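Complex shown without one protein chain; remaining protein chains in place.
On to chain A.
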Amino acid sequence: MVESGTRTTHSFGSRCKRRVEDPSEDPMLYPCRKREKDPDDSIRSKLGYVLIEVLCRLPCRSAIQCMSVSKSWFSLISDPYFVRRFIHHRHQLSRSDSDSVPFTLLLQYKESQKNILVLPSDNSELFIDCGGGGGLDFLDFLPCFERARKNYPFCIVASFNDLLLVRSEVPPIRKPSFCEYCICNPLTKQWLTLPHLPCSRRNDMVGFVCDLCSCDKEQRCVTNAYYRYKVVLIHSPTETNTTQLSLQIFSSETGEWRGSVVSSQRGLNPFRMTSLDAGVLVCNGILYWIDADKYGLMIKGFVKFDPFNDAERCHYIDPPINLLPRDLMSFGVFQGHLRIFQIPGHHSPHDDGAYKFYVWELENYGTWCLKHKVNFKDTVSDHSDLVKIANGITPPGALLAFHPNVSEIVFLQLGNYIVLCNMQTRVLKVVSQLRDGGKILPGISCYYVSVYAKSVFLLTQPSWPTPVPPLPFH
């Protein structure tokens, strides 16, 4: 039903095998063997404890390299107990380290040519080689990648922490067409595929959410070694003002796709460009997407759905202010809070022609709070192109993502530049430039590549790579 694997098809030995080595051979495992009374102690006993506690204090990469030291070390490190201990040990270290969570911003655009732009943070260890063509080649370890080679539909549709959800389709040629979803960790190259689905003709949106298991109830930490996950396929309402939403949900607990109908108190409209281009956002384990008016032009609000705790219904969130036509709005997440990025259009003759942007944050009580307000005219930059764009006559930029660690920093697209904007200092800095098929596009041009929010993926790097599939629960 659910297939999984890593690059090679054989995995070395059975990971549950425990081999009791000759104690004289491995002083790290058996340093006190002269006092050892019970030679049948398993590796998890006091003696193996030395090695576990030492390895927990190594960087993850080094700990994994130690698998090749000896077979008994391999057994120990690949044991779920070790992974759990490793992850939990990190929880006990300084918690103020949230400032330096490594991350990678991954942009996917012009999907017909499969362009990828990767922006790792300074401390990121995820090295994605896009190849000369700047494409999805880094996913070539996936069995479904052959479809990409044949130019069948193949793209990344969602991400969660350090995992990606990839969709590929086999169009109807001889066999009936089907659609396949695949969850993978691009760092460790582990993957699993979900059961096939028939291709849908409707406009669907996809959400991918994991529920991490609690590591220690007292300290309230979670571990990414054990988790359950759901992939939620949201079918577009077929009529305006519907109060019933049709979903298809894959749950890791059941291992299958199940259809479900979810009720909404507010009428929902069919998905059009505004909703489809924004895609589904995950915040605190809850899915959010945009509900637009019946023409699909203006955002009416946000639909909220909790597949783990409240799967019978969805809720509605009104935007902070009533939006008008020509207002641009997109949403994102910052540290567990939903955020809106808004560029008001020019409505009144009093407008001085400058564009401003606002960042709103949804507080715990359901109210919106204005967090940042920036006038593009006030921004400063070393780069003359940015200055031109910021003072231009069209809305200068679009939101890509909020910086995961710093509240006042935001990633924007200005022209064909990827820009970092500090909303307090108002400094704009170019961090990258969009390419097409490997060729750098001119920063200012009459043709701007659209990078849709649904194709902006913020991958965070945990202390231990999330295993795919999750480790077996004891």
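Operating definition for what follows: a contact is a pair of C-beta atoms (placed from the backbone, for glycine too) under 8 Å apart; a residue touches a chain by one contact, two chains touch by 3 or more; residues count from 1.
Note that contacts and distances are computed from a predicted model.
> Given the options "Trafficking protein particle complex subunit", "Adaptor related protein complex 2 subunit mu 1", "N(6)-L-threonylcarbamoyladenine synthase" or "Skp1-like protein 4", which would UniProt use as the protein name of the unshown chain?
For the chain missing from the view, the UniProt record says "Skp1-like protein 4".
> Using the touch definition up top, pick the residue from A:E3, A:E53 or A:D216 that touches the left-out chain.
A:E53
> Quick one: say which of A:V83, A:L139, A:L164 or A:L187 touches the chain that got left out.
A:L187
> Which residues does chain A use to touch the chain missing from this display?
Residues 6-8, 10-12, 21, 25-28, 31-32, 35, 46, 49-50, 53-62, 64-74, 92-94, 127, 187-189 of chain A touch the chain that is not shown.
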